[in-house]
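Of the protein chains in this complex, one is absent; all others appear in place.
Letters are used for the chains, namely A and B, taken in the order the chains are written, and counting of residues starts over at 1 for each.
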Amino acid sequence: MLALQLLCNGIVTGCALGIVAVSFSLVYATTKIFHVAHAGVYTMSGYVAWSLLRHGFPAPIAFVGAIAAATALGALIQGVLYARLERRRATHLVVLIASLGTLAVIQNILAAVFTANILQFELPWGSQVFHLGGNVRLTMTQLLTVLVNVAAYGGVMWFSHGTILGKQIRAVASNPFLAEIVRLQPRRVHIYVMAIASALVCLPGILVPLDFGLQPYNGVTPLLTATIAMIAGGVGSITGAFVLAIVITELQNMSLLFIPGEWSIGVTFFIFVVFMLFRPTGLFAAAR
Amino acid sequence: MDFWFSYIALASIYVLLGLSTNLLVGIAGIFSVSQAAVFGVGAYIVAFFLMNETMSFLPALAIAALCCIALNILVTLPALRVSGDYFVVTSFGIQLLATAVFTNWTDGTGGANGLPGIPPPDLAGKALESSGEVVSLCVAGMGLGCLIFWLVMRAPFGRLLRAIREDELAVAAAGKSVLRAKVSAAALAGAFAGTAGGLYATFLSFIDPSSFDLDSSILLLTMVVVGGARTLAGSILGPFLLLALPQILTLVDIPTTVAAAARQLIYGVLLIAFMLFRPQGLAGEKL
Partner (left out) sequence: MRTLLRYGIGVIAVVLAATSAHADTIRFGAILPLTGPGAGIGTQQMRGIQFAVEKANAAGGVHGNTIEILFEDNQAKPDQSILSFNKLADLQHVPMIFSAYSGPSLAMAPLATRKKILLVNAGAQADKLATASPYLVNTLPTIGDEIKVISKYLAGEGKKQAAILFENDAAGIAGRDDYQKYFPEAGGTILAQEPTQFGQTDFRPALLKLADAKPEVMLVSITAAALQMAQQYKQLGLNFAVAGTTFLQDPTLVADPSSEGIVHTQVRIDAPPELAAEFKAKFGVEMEFFVRQYYNATQIILAVTDRLLTEGKPITGESMHDMLFTIGKFQGLIPLEFKTNTATVPLDINVMKGGKDVTIKQMSSD
């Protein structure tokens, strides 16, 4: 019973993390920016949804509002900051630190406006419990998390392989110079990518706090784990990022069966480091 | 006077760390975000020997430096196998792994409770208890570190490192061993970090995992970039400035309860502005 319930919880958390990884991977594969401020977009979307709900808007409108706000923020960061840095030919390290600065700005605006306390959503339907077979219990929020994020994964797959914009993005990602020559306007594509990735990260950005509450400084851990999933899955592989995110959370969850919880994070990262030494290009790199 | 002493001592320690990070990231081009982990190992080793009265400060510091040399080589080895961004994330993993060990290996590190009551450093059998003596020790450590850094950068070895960063292939084609150069840089960086750790533990007399976490590693990177990568002056300026910044920001008078968050916000804005308008840092070469 324990193993099964842990497995199910791991899938729930993993699906949410998967979309964080997929959205980060979209940005990273296209722009080569280690977009740490993505954690800020992720956190902010939850706060926007929370405050719209507080002001009496119905849940769907609140969620759409949050997605719109995050999309705008993502495009803004790309258009105002990253594009400018790129024009000045800033190095990776410089962009990374600017991104860290942006993250600090977003987090602290949230902390100043909403306080650093944990905020809980007041949506009674979210905590409704469903009994699945074998004594497994999942809440409405958890089920929704799985459904929405898996659907989002499907959507991204379709988008990047089945639409023109998606193909353009992949073209820019694989060869920006060539893309420039054939008038794909990489800069414009970069803004689209950031907007899409920011909209995408809203889904876990709203669903995860529905379950666990909101904290302004809490986006970094999921983002880091997601980047690790992205790298281990192979940069550019959407499936790789999504699957590896689930694998990593399952590792953390299931390792509890064998070792004390203190060490579950340590063991997970140990496995990761060893893995990187032996297969440095990631698991799904060939699928690119 | 103690505030200045503690500020100078802490900044000196961070200068050593800045040199270490600068060597790896700025000069050898190994983008490590786990320098705080190596720093922590140095601190815990010195704390362990001094608290158990196994030996005096200098031999303990030497052992810490040696261990950190070995560890830093080990930690940067993946950089020779995986390149660029892959290594960054591997390095993240190493840092998180180290934090897990610092937090949970209670018998060795005191766990999350930390180690209180680390004795002051001693030289030639005399304990350095006054803050003036401790600060002199830290400044001496920093001076020595800077001297070594300066000499290394002027030596042929320094030019080799710069050349590797510019064009690794060309260096290899010229018949120089890239591997050996990188490993030597990692070793030197490890020695700096280990020494800094030992000084930090004895200066604060208390260490816990929060001083050696990912945030600290990122702070180190920020110090190097803001100060100026690849130069000695940059490695000195960065730590002195970034350690003073929180203190300077308290001068910005924000009377409400959001003051602290607002100050961190200003810090973020400053970082962004800096990267936009002076990406080479205060005294650095273009990255």
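Please note the rule applied: a residue touches a chain if its C-beta (ideal position, glycine included) is under 8 Å from a C-beta of that chain, and two chains touch if they have at least 3 such contacts.
None of these values were measured; they are calculated from a predicted model.
**Q** Could you tell which one of A:Arg54, A:Arg89, A:Arg137 or A:Arg188 touches the chain left off the display?
**A** A:Arg137
**Q** For the chain that's not shown, point to the residue among A:Leu26, A:Ala111 or A:Ile248 touching it.
**A** The missing chain is touched by A:Ala111.
**Q** Which subunit B residues would touch the chain omitted from the figure, given the whole complex?
**A** Missing-chain contacts on subunit B: residues 1-7, 10, 103-104, 106, 111-114, 116-117, 200, 204-208, 210-211, 233, 236-237, 240-241, 243-244, 246-248, 250-251, 257, 259-261, 263-264, 282-283.
**Q** Which positions on subunit A touch the chain that was left off?
**A** Residues of subunit A in contact with the hidden chain: 1-2, 5-6, 9, 13, 108, 111, 115-118, 120, 127, 129, 137, 139, 212-213, 215, 217-218, 221, 252-253, 256-257, 260-262, 265.
Heads up, the rule we're going with is that only the chains that are shown with their structure count from here on.
**Q** Could you give the separation in Å between the centres of subunit A and subunit B, each centre being the mean of its C-alpha atoms?
**A** Measuring from centre to centre gives 31 Å for this pair.
**Q** Per the contact definition, I'd like the list of subunit A residues that touch subunit B in the complex.
**A** Within the complex, subunit A touches subunit B at residues 28, 34, 81, 84-85, 88, 90-98, 100-105, 107-109, 111-112, 116, 224, 227-228, 231, 235, 262-263, 265-266, 269-270, 272-273, 276-277, 280-281.
**Q** Which residues of subunit B touch subunit A once you look at their complex with the stated criterion?
**A** Counting only subunit B, the residues touching subunit A are 25, 31, 78, 81-82, 85-86, 88-90, 92-94, 96-97, 100-101, 103-104, 214, 218, 221-222, 225-226, 229, 258, 261-262, 264-265, 267-272, 274-276, 279, 287.
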